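Up next is chain A:
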Amino acid sequence: GSSTSSGKEANTNEGSSDTEVKKVKIAYDQASKPMSWLDEKGNPTGYDVEVMKLVDELLPEYEFEYIGTSSDDLLVGIEQGKYQAGVKNAFWTQERTEKFIFPKEFLGLSSAGLVLKKENEKIKNLKDFASAGFSLAPIAANNAQYTIVDEYNKANKDNKVKLKAGDAFTVDVVQWVNEGRVDGGIAIEGAFKKQVAEDGPYHNLKNDLVYNEFAVIKTWPLFNKKEQEFADAYDVAIKKLKEEKKTNQLSTEFYGRDLFEVLETVKR
Partner candidate 1 sequence: MNKYFDVSYIVESVPMLIPFLKVTLMVAGLSVLFGTILGFILAAMKIGNSKIAKKIAFGYTTILRCTPSIVLLFLTYYGIPAIADNFGVNLNDIDKAVFVVITFSLQFAAAMSEVIRTSYESIDRGQFEAAVSVGLSNSQAYWRIILPQAFVVALPNFGNSLLELMKEGALAYTIGLIDIMGKAELIIAGNYNTHALEIYLALAVIYWILSIAIEQLFLKLEKVFSKGKQVITTT
Partner candidate 2 sequence: MLEITNIHKSFGENEILKGVDLKIEKGDVVVILGPSGSGKTTLLRCINFLEKADQGHAIFGDIDVNLKTASKKAIHGIRQKIAFVFQNYNLFNNKTALENVTEGLVIGRKIAKAEANEIGKKALDKVGLSEKYNAYPIELSGGQQQRVGIARAVALNPDIILFDEPTSALDPELVGEVLTVMKQIAKEGTTMLVVTHEMSFAKDVANRVIFMDAGVVVEEGSPKDIFVKPKEERTRKFLKRVLPEDYIFYI
């Protein structure tokens, strides 16, 4: 397979003995840098998307078309069969398996951490955060981070984090924490690092804030319920990519760190 439509003909002309090439639509969250986004030139990219591109290359019987969209639409669209699969940094929950096929193999790893003021450096995890009675920046209801905190709260009923749903694009975690609008926020390591990096927009805050990782979690592509065959094909391909350490490279490229090094400690 190939990600461009011009590649399609080349493929069929190669005269592979396989059945016809199946076109599939892969939805991605187009505003979720660095996991997935539509870059300035109009090309889809990001860790999730790049991995899927490699998967596509290993699956000659499939041709991927990438559809950028919002997170809500992605979920509804995959469920309804508008898209065959999608990537949006999704985490696994039991309930979600009712709606979607989660393949056997995960897609990547995501580091979630607390962004805090330097003075609160000692807060290392959600438990500390809850005990300190800190306020947390709102998290979009459809964001995986929301689920993490929600699950923590369900497990620690007597020491809950003040969790609020909101909307991703109104909340600028780094700014809010620094202003003091909230005591802390949850961020993805890659995103945080890029923000305070040399050429990042908040380089000036580099020394005022810290990022304390409290979990690394597997992220999954989602498949439409009818696409078991496709999911199986994906499993074969992604396994190969992991063995070839391609995923490690991409993790380093997009998140600034090879998260697969800590795979042992990942609980889910």
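One rule holds for everything that comes next: contacts are C-beta pairs under 8 Å (C-beta built on N, C-alpha and C of every residue); 3 or more make two chains touch, one makes a residue touch a chain; residues count from 1.
Behind the choice of candidates: all candidates are chains of the complex that A comes from, given by their letters.
All values derive from a computational prediction rather than experimental measurement.
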Whereas the rest of 1 or 2 do not touch chain A in this complex, the one that does is 1
What residues of chain A sit close enough to touch candidate 1 in their complex?
25, 30-34, 37-40, 67-70, 72-73, 76-77, 80-82, 168-175, 178-179, 191, 194-195, 200-202, 204-205
